[in-house]
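Scroll down for the structure; my scribbles are underneath it.
One protein chain omitted, others in place.
Should a chain be cited, it is by its letter among A and B, assigned in written order, with residues numbered from 1 in that chain.
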Amino acid sequence: MKKVKILSLCFLCFVHLLISGCWDQKIFEEIGLALVLGLEHTENGEILYTMTMPVFAEDIEETMEILSTTSDLLRQSRDQIRNTSGKRVEGGKIQHIVFSKELAEKGIDKTLDVFVRSSENPFLANIIVVDGSPFEMLKMSKDYKDKPRLGVYMANIIRHARANAATPESRIYNFTILQYSETIDPVASYISFDDTGITIEGSALFNGNKMAGNIDFEKTGLLHALMGEKIQFGYYIKAKDIEESVSSDKRGVSILLYRAKRKIEASCADGTAPEIHISLDLTGIIDEIDLDYRLDEPDDKKNLEEKITMLLRRDFMNLLKYLQEIGSDPVGFGEIIRAKHNEYFKSVSWKTVYPKVKFDIDVKINIEFYGALY
Amino acid sequence: MLLIQEKLKNCPDLKQKNVFIEEKHEAWFFYIYQNIDNDLLQRDFISPIINMTYKQLSDIKTVKNIPNGSIKLVYTTDEAVKEIFSGSAVFVFELIQYAISCKIDKVEKRALEEPSTEKNIRGPHEGFLEVLEANIGILRRKIRSDALKFKTVTLGKITNQTVAIAYIEGIANKDLVEGLYDKISSIKLDGMPAIGFIEQSIITHPHSLFPQFLNTERPDRAVAALLEGRIVILMDGTPVVLIAPVTFISFFHTLDDYSNPWILGSFLRAVRILGGIFIAVFMPALYIAITSFHYYAIPLELLLNLAKSRVEVPLPPIFEILILEITVELIREAAIRLPTYIGTAVSVFAGLIIGQAAVEAGIVSNLVIVIVAATATASYVVPSTDMALSIRIIRFIFMLSASIFGIIGIVVCTTFTIGHIIALDSLGQPYFTPFSPFSLRGLKDSFVRLPLKKQKTRPPETKTGKKVRSE
Partner (left out) sequence: MDGGANAITSKQMALYTFVCQTGIGSIVLPTALAKEVGHDGWISVIATGVLSIAIAALLGMLLKKSSGKGILDINKEVYGKVIGTAFNILIFIYLLVTASAGAGIFVVFLRISFFRLTPQLIMSLIFMLPSFYMVWYGLKTTARFKIFTLFSYVVVLVYIILIYKDIRPTFLMPVGEAGIVPLLYSIKTSYFAYIGLELIAVFYAEITDNEKALRWHVFANFFSMLFFTIVTAVCTAVFGEKFLPVQSITLFNLFRIYNVDVLERIDLFIIAFWFFAISCSIRAYIMASWYSLNKICKKKKSTFIYMIFIALLIVISRIPGDINESYLLLDIVNYSGMGITVLFIISLFISAVKTKGGKRYEKG
């Protein structure tokens, strides 16, 4: 009899577990999945936290729910939103975190704490800086008639942009790692929006964890080549940049650059700023050309390559100058000097020395193909 | 005489033929009418005996000359009764000290048909029969060697069934054979309607979910097992035979793996193991774990569709799947018992209900139907019905633990199951060879089937004396 009682008690507990759910159970349809998170400062210094969640009920017309609240801490905001939303809001599936430019300029390391700390939260969410207010952007995205749901839409445009090096790969994990390293500065995607859709502008450059500047998508491609990433990007040259005397109806040339081989050598002497020599080997394919060059003539081709090399060198130097101006080092020159010239690195403060570094870049380009036409 | 007649009261199938030797001495023939070949009885037993004199009948040598294959002399009443019920005709003559028994049984047996639960494409389409002698004959026909030996024992206090242990001398391990024979001889039951009774009486781990002996109705499987050094147990009254010792992976092998070239055979085997184990066991549990605990593991594109289909469903995922799984189990059980013409109608009906209607009624979601259907199909892929049953039960345990502890519940269950399988043994040999204890020799014929040229050695679990084949 006693055995039966114990057994039935166990059975009841078991069934109770099954029905009422366990302590950490999060049933999928009861969860509000936040897909995009927008963060910006309000006038009184608090953080405005906006979130989009997809809605699936057939009797509700809207496909997206946008909720926002203000507070100082992210967790506090999430709990506040749970009081409004009908579902239990969870952040485990956040695809993108969108910062306003102002917030990014003030520094974003503290807001990422909750994402690193909780193992449920993704380490892989994209970090995006928007020119404007994320709240406005999320509200406006509801009216995009010809675009899919915002989370999916943004994921798609960012993925395609990354494949073309129009925007960098910046997720929470590499942002945090680079932030902690103090020798390489992180980068993030930079976007803008209007009532027709979202546009990838390029990259947002950071000095430490504060945003310092931004570059367009063409320069982002160059930045990737400098960082040594094996990625393809398009490089566009206007006709008048190649030859001053070219006729006005020629348009220029568009090259797909890939297979960037980079070598960086630094020479450091005590008391002076380091000299960094970069050599880049690029391979290119001509996608579109409207110039006076005959590509089947070896001399002409060589000439064109030399001209392109010159222009590339100029653009790289301008980019490096801009990076020095804003104090951002995404390429990791500081890291290279720390690794290879450790004594020198320890004797100076890298942030003050970086703007004074003398760069010298040696670019080589080899045009491999030019398609089915000469 | 009177004693025999006393014992044989109320047996209307028993015939007592009264004859007179030398036209003066009374004698009797006893036989079970249905089980005797009457032609042979009249021609080869009754006829010569009637024509013998009393003197001839007292002379054992003359008696033994009676033209019949199996003449036996019995000396006690009990023995005589036993002989009568074993399909012999017994001649009782009070003036001689013995009774003469002659085995001329004619048993009704069906033709050799392929067993319905073990079909294959490229091999023979024969199956064992219910008569032990016929089965022994089938094995003898396939293995024409004097090394094929049978040890017989009569079991069953009331049924008196014969059980035979077949093995190939020189290849099978002597200790295993002796041990098995002792175990079987010590079974004390009234009778055994099915071979499962023997299996459960000699099993070392009776509470385990996994079968420790392989059941088969196919002679080719039995022959293959014998050639590897395994032992086959046959029983009178059932076409199913037991093979021991076996390993976990033997339950996933079929003849088709061997009759096809090795790449195709390996592919078939990989499909079977992948489907039979991983999909049948893990898929529903993973679904429950992910939708109940780890929503973040769902891919984004699938998330939106899944959410759309799940939003209508009021039940938590575990109950959704349990409802469908239990329904599928009910249909499975019903399908065994229904005649074929109703069976097809029921399966169509059930498919309709489970498919369209349940989704539209909002009881289950689309993805669950796909999962349950895939799981049900995958579970049929396992060739052995015992193992398929075990996997079905394990799947429920996995689902329940996934619903309580998520993916860690699945990990704990997997560890437990593997630990249990490692601790099992089949006839004293480790059950999970060749994986653990690891044996490279055995791995050649486990989840892949390497070419016949590479399979020169016999499997390690049979502990055979002759490791190399065909030496």
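Rule of thumb we're sticking to: a contact is a pair of C-beta atoms (placed from the backbone, for glycine too) under 8 Å apart; a residue touches a chain by one contact, two chains touch by 3 or more.
Because the structure is predicted, anything quoted here is derived from the model rather than measured.
Listed by label, the shown chains that the missing chain touches in the whole complex are A, B.
Only one of A:H160, A:K240 or A:K340 touches the absent chain when the whole complex is considered: A:K340.
Checked against the full complex, the one of B:I32, B:I231 or B:I410 touching the unshown chain is B:I410.
Here one chain is not drawn; of B:L40, B:I187, B:L268 or B:L300, the residue touching it is B:L300.
The missing chain lies against subunit A, touching residues 22-24, 119, 122-124, 171, 173-174, 176-177, 180-182, 332, 335-336, 338-340, 342. Interface residues of subunit B with the unshown chain, by the touch rule above, are 293-294, 296-297, 299-301, 405-408, 410-412, 415-416, 418-420, 422-423, 430, 432, 435-438.
The rule we apply is simple: only the chains that are shown with their structure count from here on.
Contact residues of subunit B toward subunit A in the complex are 290-293, 295-296, 298, 300-301, 303-304, 306-308, 310-313, 316-319, 400, 403-406. By the touch criterion given at the top, residues 17-18, 21-22, 24-29, 31, 33, 54, 56-58, 90, 92-93, 95, 120, 122, 149, 151-152, 155 of subunit A touch subunit B in their complex.
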